[in-house]
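First the structure, which I've put down as C-alpha cells, then a few questions once you've had a look.
The complex is shown incomplete by one protein chain, all other protein chains being positioned as in the whole.
In this document, chain identifiers A, B and C correspond to the written order of the chains, with residue numbering beginning at 1 in each.
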Amino acid sequence: MNAPDAALPARSPVGPPDGLLQRLRAACLPEWHAYSRHAFVLRLADGTLPQESFRHYLIQDYLFLVQFARAYALAAYKADDVEDMRQATRSLAKIIDAETSLHVRFCARWGIPERDILAAPEATATMAYTRYVLERGAAGDILDLLVALAPCVVGYAEIALERMADPATRVEGNPYREWLEMYSGPDYVAVATDAATALDRHFARRGGPGRMPALEATFRGATRLEAQFWQMGLDRAT
Amino acid sequence: MNAPDAALPARSPVGPPDGLLQRLRAACLPEWHAYSRHAFVLRLADGTLPQESFRHYLIQDYLFLVQFARAYALAAYKADDVEDMRQATRSLAKIIDAETSLHVRFCARWGIPERDILAAPEATATMAYTRYVLERGAAGDILDLLVALAPCVVGYAEIALERMADPATRVEGNPYREWLEMYSGPDYVAVATDAATALDRHFARRGGPGRMPALEATFRGATRLEAQFWQMGLDRAT
Amino acid sequence: MNAPDAALPARSPVGPPDGLLQRLRAACLPEWHAYSRHAFVLRLADGTLPQESFRHYLIQDYLFLVQFARAYALAAYKADDVEDMRQATRSLAKIIDAETSLHVRFCARWGIPERDILAAPEATATMAYTRYVLERGAAGDILDLLVALAPCVVGYAEIALERMADPATRVEGNPYREWLEMYSGPDYVAVATDAATALDRHFARRGGPGRMPALEATFRGATRLEAQFWQMGLDRAT
Partner (left out) sequence: MNAPDAALPARSPVGPPDGLLQRLRAACLPEWHAYSRHAFVLRLADGTLPQESFRHYLIQDYLFLVQFARAYALAAYKADDVEDMRQATRSLAKIIDAETSLHVRFCARWGIPERDILAAPEATATMAYTRYVLERGAAGDILDLLVALAPCVVGYAEIALERMADPATRVEGNPYREWLEMYSGPDYVAVATDAATALDRHFARRGGPGRMPALEATFRGATRLEAQFWQMGLDRAT
C-alpha cells in the first residue's frame, strides 16, 4: 500500500533519471515530501478536500499563473540564444493566452465568476512564492530562474502521477478528478519532462559543481513555498 | 487614553504633512492600523511580549536587513542622477556596514550568538515581504521601489513614537526599552523623515495622478506583509 | 519639391496627433531630422545606396531584431496588467517566430546565407542602440522602455511614408523597393500606430509632467543611436 507516509521514491518519475532535477530533489527530500504529499494533495486525491479549500486554491492559482507568465517573460529576456528565447516565448504565450482562459472556464464550472477571480487579493503564500521565483530570476541568471520554477512545473506532474498510482486515490466520483487527470495526463507530463530536460541543457552551459549549493538552496526555498501554497488552500488563508 | 483600538490619527507624525507618504497611508488605513498597532507592537510596548517571540523576530530582522540592503543597492542602480545615487549608496553602506554589525551585537545581548543568526532559515513572512519589495523594484522604477520600502522605514518611527506617547506603554523595566527608544529617537526619526521627504522629490520627477492606484496597491501590499512579519514574530513561525 | 533639406513636418504622420509620441519627437527635431532623413535612407529611396551597404545593414538588422525581441520580453515582464502582458507577448512572439524567419529569407534573396548572418559579429552601433534600450528598460519602468523603443518602431513607418511621398524617390526598378513598400504598407503602419497609441495609454497610467525631461532624454538618445545605425550601414562599419 502506498500510504502517504510511505518512503518517497528516490527519483522523480519525471525527467532524465540522472539529471539536475533529480539531484536538486534528492538534496531536499524532507521538504519535497512535505510538498508532494501535503494534506491538500492527499485529500484532493481521495476526494475529502473541502470544496471551499479547492475554490480558494483555484482563485489563488489564477493569480499565481499571471506571475508565472511574468517569470517566463523574464526567462525569454535572459535567454542566451534564439532557440531558448523561442522556448520561453512559447511557454509565456501558452500561459498568458491559453491557460489563463482555460483556468477562468475551469473556475466557472466550480461556480467562481471571472469578476471574483480578478477582484481577489493575492494571499501572502501566493505573493511569497511568486515573488521569490521572480526575484531569484532577476538577481541571478536563467539557470537560477528555471531552478526556482522547477518545483512547480515538474512537481505537479510527479504529484498527480503518484496519486493516480495510489490505491487510496478515488477517481470515480471524485470532484477533483479533472485536476488529477489533467496533471497526470500525457500533455502535462510532456511539459514537465521538457522542463526537467531543459534544466540539464542550461546546466551544461551555465553550471558547474560550485553552483550546486546555491541552486539547491533555491530549489529548497521554492519547494517550501509550494508546500505553503497548499497550506494556504487548506486554511483558506489570505 | 490612547488605547490600541483608538482611532488611528489621520496623519503620520513623520514626513511632510501633505506629502505622498500621507496619501499612501490614508489610502490603506485599515491595513496600516493592523500593522502599526499589531499585538506584537502593543505587547512589546507594555513589556508582555514573550521574549522568545522577540528573539525570533530579532533573528528574522537580521535576514530582513540583508535583503533591505539589496533593495538600496537596486535603488542606487535605478537612481536618475548622481545625487540620488549618493543617497541610496549612503543608505546601503550604512545598513551593510554598520547596522548589520549593530544588530549582531544587539542579538548578542539577547543571548543569540552570531552563528545562530547566520544559520537560521528565512521564515516565509520574511521571504514574502523582502522579495515583494525587491521584485516591485526590479519590475518598476525607483519610485515603485521606494514606495514599497516606505511602510518599513517610515512605519517603525511612527510606531515607536506612538507607543512612547501611549500611557499604556511601560518604559522603566521594560525589556524592550532599547528598541522603543532607538526607533523613537531623533536619529531614527530623521532617517524616516528623510525617506518620506525623498518620496515627494521622486514623485515630482516620476509621478503623476495616474500612478496613484498602482502606488497605493504597492504600499498596501507592503503594509500587509509588514503586519505578517509581526505575526511571524508573535507565532515564532518558520 | 520635398528635398531632403526641406523643413521636417511638425508632426509625425503616425500616431495620435496630440499624443506623447508627437511631444517627444517635437522635443528633439534636429536629432529626428538627422535620423529620418539620413543619407542611408535618402539613397535607399532613390536607389543609389551601395548594395554592400544594404547587405551590411541587413545582417546587423537581424542581430538588432534579436535584441528587440528581448526588449519585448522585458516589456511583458514589466507590464502592469494581463492585457499589457498579452500585447507585449504578441510583439515578442511575432518577432522571434515570424520576423526573424522572414528576415532570413529576405537576406537569402540578397545573396546572404543564414550562416553568414549568424556568424556576423555585432557592430558597435548595433550594440550601442540595443543595449541602451534594454538597459533603460531594466533600470526604469515599462514607460521608459517603450519610449526607448519608439524611434525605431514608429520611425520606420514615418520614414517609409515620407520617402514614398517624395518625388525624388524612385520606386520602379529600385532594388530597395520591397523595403520601402513593406514599411510604408498598411500592415506595418498599423503596427507603428498601435505602438504610438500604446505610449499614451502607458503615460496616462505611469506618466506626469515631471517625467517629460527624462523621457525626452531617452527618446533623443535612442533617436541619435538610430541615426548612427544608418551611418554604420553606410560605412559598413564594424
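The rule we apply is simple: a residue touches a chain if its C-beta (ideal position, glycine included) is under 8 Å from a C-beta of that chain, and two chains touch if they have at least 3 such contacts.
These figures come from a predicted structure and were not determined experimentally.
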- prompt: Looking at the whole complex, which visible chains does the left-out chain touch?
  reply: A, B, C
- request: Identify the residue among B:Leu20, B:Val41, B:Leu58 or B:Leu92 that touches the chain left out of the display.
  value: B:Leu92
Contact residue for the chain not shown (choose from B:Cys28, B:Ala76, B:Ile112 or B:Ala214): B:Ala76
Query: Among A:Arg25, A:Arg211 or A:Arg224, which residue is in contact with the omitted chain in the full complex?
result: A:Arg211
Query: Looking at C:Leu134, C:Val153, C:Leu215 or C:Leu234, which makes contact with the chain not pictured?
result: C:Leu134
Query: What residue numbers in chain A mark contact with the hidden partner chain?
result: 77-78, 80, 139-141, 144, 203-211, 214
- line: Omitted-chain footprint on chain C covers residues 70, 122, 124-125, 127-128, 131-132, 134-135, 138-139, 221, 224-225, 228
Task: With the missing chain put back, which residues of chain B would touch it? List them for me.
output: 66, 69-70, 73-74, 76-77, 79, 82, 85-86, 88-89, 92-93, 96-97, 100
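Criterion: only the chains that are shown with their structure count from here on.
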Touch-based graph of the chains, sorted into line, ring, star, complete or other: complete
Task: Could you check if the interface between copies chain A and chain B is built from the same residues on both sides, meaning over half shared, or from different ones?
output: same
- line: Most contact pairs found between chains A-C
- request: Indicate the whole-number Å distance between the mean C-alpha point of chain B and the mean C-alpha point of chain C.
  value: 44
Query: Quick one: chain A and chain C, Cα centre-to-centre, how many Å?
result: 39
Query: Taking each chain's centre as its mean C-alpha position, how far apart are chain A and chain B in Å?
result: 32
Task: Could you list the positions in chain A whose residues touch two or more of the other chains?
output: 70
